[in-house]
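Of the protein chains in this complex, one is absent; all others appear in place.
What follows is chain A.
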Amino acid sequence: MNESLFTSFITPTMMGVPIVVLIIMFPSILLPSPSRLVDNRLVSIQQWLVRLTSKQMLSIHNHKGQTWALMLMSLILFIGSTNLLGLLPHSFTPTTQLSMNLGMAIPLWAGTVAIGLRYKTKTSLAHFLPQGTPFPLIPMLVIIETISLFIQPMALAVRLTANITAGHLLIHLIGGATLALMSISTITALITFTILVLLTILEFAVALIQAYVFTLLVSLYLHDNT
């Protein structure tokens, strides 16, 4: 049981060839790009969702921040679709890998910090010291603010990894428990199965919420620096 618990997180290979890149590229096939003035239902629904999300997410940004619209929308679509596809049985979820999430978090966070330092240097550096700080506390607070700045990409990546991994592990454990209890006590197995169904519904919500939280935080870091 212990051996099989973590096998779903091993990067998949097919005859010795790693196929992770194909799996990462797979969600883009499910999201067709609009090519006509009036598209079919699937593309229209997709367009409507993207428009709704982009309006909500980009309303706080100025002109400079809105140039990142494509990046932010791609990010939320990618993470959301990858997380949802990972809920299929026996599938591999790239967002359970910390390396993948760090690979998304570090460039985006560093990009926002670089924008702030490039276009609004004084304002960016002023973020290291909150307004109204008492004079004796200034050195300590600058250190704390610097640490909190550098923790941001780590927190972004670890939050997504931990949430998705924990959810998958729980589903695996409770599913295994349901199967084991079926031969012991049917009623207990039914209760465990109900818990499993509720957990799966929760995981659907978590998949979308985590995508939204990741993108929203990147958007907030961008807003602070533009």
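Note that in this section a residue touches a chain if its C-beta (ideal position, glycine included) is under 8 Å from a C-beta of that chain, and two chains touch if they have at least 3 such contacts; residues count from 1.
The criterion applied here is as follows: contacts and distances are computed from a predicted model.
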The complex has one chain missing from view, so what does its UniProt entry call it, picking from "ATP synthase membrane subunit 6.8PL", "Alpha/beta hydrolase fold-3 domain-containing protein", "NADH-ubiquinone oxidoreductase chain 2" or "aldehyde dehydrogenase (NAD(+))"?
-> "ATP synthase membrane subunit 6.8PL"
Residue in contact with the excluded chain [from A:76, A:115, A:174 or A:207] | A:115
Which residue from A:28, A:44 or A:67 sits in contact with the chain not drawn here?
-> A:67
Looking at the whole complex, which of A:58, A:106, A:199 or A:220 touches the chain that is not displayed?
-> A:106
Positions on chain A where the hidden chain makes contact = 3, 67-68, 70-71, 102-103, 106-112, 114-115, 118
